[in-house]
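Apart from one protein chain that is not included, each protein chain of the complex appears where it belongs.
When the chains are written out, they are named A, B and C in that same order, and each has its own residue count from 1.
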Amino acid sequence: MIRKNIGFKEEEVSEYGIKFLKKKQKEYGDTQELGASETIERIFKEHEQMAELLKRQDILVEKIYERFKKDLDVIRVRTGYADKNTRIGLELWNGFIFTNDQQNYITTDEYLTKPVQVATQKVESDIASYRQRKLEREKKNKM
Amino acid sequence: MIRKNIGFKEEEVSEYGIKFLKKKQKEYGDTQELGASETIERIFKEHEQMAELLKRQDILVEKIYERFKKDLDVIRVRTGYADKNTRIGLELWNGFIFTNDQQNYITTDEYLTKPVQVATQKVESDIASYRQRKLEREKKNKM
Amino acid sequence: MIRKNIGFKEEEVSEYGIKFLKKKQKEYGDTQELGASETIERIFKEHEQMAELLKRQDILVEKIYERFKKDLDVIRVRTGYADKNTRIGLELWNGFIFTNDQQNYITTDEYLTKPVQVATQKVESDIASYRQRKLEREKKNKM
Partner (left out) sequence: MIRKNIGFKEEEVSEYGIKFLKKKQKEYGDTQELGASETIERIFKEHEQMAELLKRQDILVEKIYERFKKDLDVIRVRTGYADKNTRIGLELWNGFIFTNDQQNYITTDEYLTKPVQVATQKVESDIASYRQRKLEREKKNKM
């Protein structure tokens, strides 16, 4: 790198400027202290990078997306399996019904069998009491 | 403002540093050119502001995530159960078919049994009328 | 409202100021033109509102959440049903197996029955060809 004198001679800077420079010298210089000019140059470079980061909305958008990525991936994969497995389940119902030559059929609107009724009530009551416990836990955490 | 000499004497800076400084001098100085030290001080101030803005962006990203967290948690947990339970369902199909020594099998492409057909139609018509009611509710709320 | 003379007498404003004021007068005055002072006051009020909106990150967070709300609601409700229904499905398996006194059981790791195998292959091939068609559609849309 060709270097030449930039002429920071005898210039006067405020106490603020000196303080900021010292802070940055410490921040950048891990092992040995950097010179003033070198530090200023690094500030310049950082300056450009930050200006770029702030100007570009897409970088913020990407930051947000990355923050959600892990959760979204889990959900996407799980819904993929749930989707696929329920399809396979229907295939198996179809094959089973075919094999057993079941012709008879009734919808739940026409007649809801006792077992389906009981199973539904059991699960709904499980979900309701789970919600109750969750609400109480949240209440306790707020106190 | 008390100003004192910061000692930028005879230091050597790269061409990059000179170019950046000149650019900023032009940017800041509307009518008259600013001195090098003054320009550097303004860069320092801008630097602090940008660092603050970037920190604010990170806080924003986290706030957004926190805002969605409750919904995402619910969805993640539910898809976890749906995934798991459909897997168990397939295991039970497999065990049941094995126990009954069912060899016969037909896919829904080859033959769609009447019960699967009727069940599908019933559910599809339920979903269609639910959507209809939802649309009407939304229309009413807009009026 | 007590009104008194604010003393905008004989002041001189730039062309920019006049143009902006005229634009706002038109924007605010639906039926009749507003006076200059009245317009300026409305600009002041809007100014305060906008400053508030920009200052508060939580308003932006809420805007983002609202934008996603409809999709999240749909997903949350659907996963709720999928979760619940698969639980009911397992209950029904349990009741059915109990009723039939099925003792025998084998996992898919030990033995994968032909029907489960065929059903899985059929669904996987359906999903694969759906993806293929989707990719082709996306390619076409990009052209």
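The rule is short, and it goes like this: a contact is a pair of C-beta atoms (placed from the backbone, for glycine too) under 8 Å apart; a residue touches a chain by one contact, two chains touch by 3 or more.
Predicted, not measured: the structure shown is a model, and the values here were computed from it.
Listed for chain B, the residues touching the missing chain in the whole complex are 79, 82, 84, 86-89, 91-92, 95-96, 115-116, 118-120, 122-124, 126-127. Remark: the residues of chain C touching the chain excluded from display are 1-18, 20-21, 35-37, 40-41, 43-48, 50-51, 53-54, 60, 63-64, 67-68, 71, 74-75, 78-79, 81-82, 85-86, 88-99, 102-105, 107-109. Touching the omitted chain from chain A are residues 57-58, 60-62, 64-65, 68, 72, 75-76, 79-80, 82-83, 86-87, 89-90, 93, 97, 102, 104-108, 111-116, 118-119, 122.
Please note the rule applied: only the chains that are shown with their structure count from here on.
Every chain gets a centre from its CA atoms, and the centre nearest the mean of all protein CA atoms is that of B. For the pair chain A and chain C, the fraction of shared interface numbers is greater than half, so the two copies use mostly the same residues to meet. Computed centre separation for the pair chain B/chain C is 11 angstrom, with centres defined by C-alpha atoms.
Averaged C-alpha coordinates put the centre of chain A at 6 Å from the centre of chain B. Between chain A and chain C, the centres computed from C-alpha atoms are 16 Å apart. Looking at chain C, residues 79, 82, 86-87, 89, 115-116, 118-119, 122 sit in touch with two or more other chains.
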